[in-house]
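As structure tokens, the structure follows; a few thoughts come after it.
Up next, chain A:
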Amino acid sequence: MNVPLVLFWVFGAASLTAGLLVVTSKNIAHAAFYLLFALVGVAVLFLLMAADFLALVQFLIYGGAIVVLLLFALMLTRIREGPVIVGNSQKPLAIVAGLALLALLLSVVFVTPWPKPATEAIQRIEVPVIGESLFTDWLFPFEIVSLVLLVALIGAIVIARSGDD
Partner candidate 1 sequence: MEVVWRESPSLALANGHGLYHHLPGVITAKTDYLFAMARKSSLWPLTFGLACCAIEMIGAYMAEHDLDRFGVVTWPSPRQSDVMIIAGTAVKKMAEPIKLLWEQMPLPKWAIAMGACATDGGPFQRSYSTVQGADQIIPIDVYVPGCPPRPQALLYGIIKLQEKIMAEASNRKAAV
Partner candidate 2 sequence: MLGMLKGLMTTMQSHFRKPVTIQYPDERPDLPPRYAGFPGLIWDANVGEPFCTGCQVCARFCPTQCIYVTMKDNPKVGDGTSKRRKIVDEFELNVSCCTQCAVCVEVCNFDAIEMTHTFEMASYSREQVMNLQDMLSMKEKGGP
Partner candidate 3 sequence: MTEEHSAHSVHTAPKKEPGPSLFPEMERLVAEVLSGIEVTSEQVVDEHAIIIDRKDLLAVCRRLKDNQRLSFDLLRCVSVVDYPNESVFQAVYHLYSIGLKHRMAVKTGIPYDDAIVDSVTSVWAGADWHEREAAELLGVEFRGHPNLRPLLLPDDFEGHPLRKSFKVPELDQARFRRGRE
Partner candidate 4 sequence: MPEWVESIIRVAIAIGFVLTTVLVLIWLERKVIGHIQQRLGPMRTGFHGFLQSPADAVKLLVKEDIIPAAADRWAFQLAPALVFVPIFLTVVSIPFTRTLVVRNLDLGLFYVFAISSISIVGIVMAGWASGNKYALLGSVRAGAQMVSYEIPLVFSILGVAMVAGSLNLETIVDAQRGLWYIVLQPVGMFIFLVASLAELNRTPFDIPVAESEVVGGPYVEYSGIRWGVFFLSEYANTFIISALAAVVFLAGWRGPLLPGWLWFLIKTYAIILIIFWFRATLPRLRIDQLMTFAWKLLLPLAFVNLLITGLYLVYDWPRWILFVASVAVLAVASRLVYVVGRA
């Protein structure tokens, strides 16, 4: 039995289901919790592809940080009150569009003759390798990231706080 494949589909299906629940959930807070499960499922998929560092990053950033941020935002908007509207007028259209996109992508996936992987076994990439590359070849984007983060921070503060006092 191909254990990794089974695990892949178990967790893959889990995160697909969770994802579907996110977009259909009536309760937005539930959606945020489902999102957590979807993201954790994706992290497990990363692990299955031997990208353990990335899986942990997924846990840290998505699981720990972004979901918490979303929850804070939800609490700021009093989501427990008022009617909950599941979809908008575009719902049928959205279903069509989603399905069409899915069909298109799947056809591409299964039609394209993908080259055979170089080795059978997936090798784990050591973190130092990533690190070295990051701080030499990808130095410029790396510094840009800090600028992007800075801009986001300042932007968020300005937007969220203006008119506050």
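One rule holds for everything that comes next: a residue touches a chain if its C-beta (ideal position, glycine included) is under 8 Å from a C-beta of that chain, and two chains touch if they have at least 3 such contacts; residues count from 1.
Regarding selection, all candidates are chains of the complex that A comes from, given by their letters.
As the structure is a prediction and not an experimental result, all values here were calculated from the model.
Asker: Determine, using the touch definition above, which of 1, 2, 3 or 4 touches chain A in the complex.
Answerer: 4
Asker: Can you name the residues of chain A that touch candidate 4 in the complex?
Answerer: Those residues of chain A that touch candidate 4 are 27, 29-30, 33, 36, 40, 52-53, 56-57, 59-60, 63-65, 67-68, 71-72, 75, 126-127.
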